[in-house]
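Shown here: the complex without one of its protein chains, the others still in place.
This part shows subunit A:
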Amino acid sequence: MSRFTPVRRQYLVRTLVVTAIYAAGIFAAWYLIVKVGVSRPIAFGVALIPGLAMVGMFYNTLSMITATQDEFMRMLAVRQQLIAAGFALAVASVWGCLEMFDLVEHVEAFYIVVLWAIGLFVGQFSNRITHGVWGECP
């Protein structure tokens, strides 16, 4: 069975598409809001684009998991996602409490996506230790 299955191919294509939308959205928002100074409703709409691209990324990931036929690899992917979500929520919760009492600097909420991405690596590492496989989906 090839590791580069249609499911994985579709996941990679969708990842490239949402990443391009995210990058274009960030650039468009910066240009239109910071440089041009568009009205608030337009600024709101433009600034939503990168955020919605990230929603697309989450949907893409979950869609890939449900489409994965290999149950062992699917289990590893779910495990990785749970660890990533737990890691992101844990760090964000602790940071939020510290921030509430002005003990740490304010961090924008969208950085939780960065924590989630770091958590994905933690999840892969955990899969490698416990199951001997990094956990990439076929």
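Throughout what follows, a residue touches a chain if its C-beta (ideal position, glycine included) is under 8 Å from a C-beta of that chain, and two chains touch if they have at least 3 such contacts; residues count from 1.
In this text, contacts and distances are computed from a predicted model.
Among the names given as "Lactate utilization protein", "Inner membrane amino-acid ABC transporter permease protein YecS", "Zinc-dependent proteinase" or "Helix-turn-helix transcriptional regulator", UniProt records the absent chain under the name "Helix-turn-helix transcriptional regulator". Touching the chain that is not shown, out of A:26, A:43, A:75 or A:122: A:75 (per the contact rule at the top).
Touching the chain that is not shown, out of A:6, A:41 or A:132: A:132 (per the contact rule at the top). Against the chain not shown here, subunit A presents residues 1, 3, 69-73, 75, 130-133, 138.
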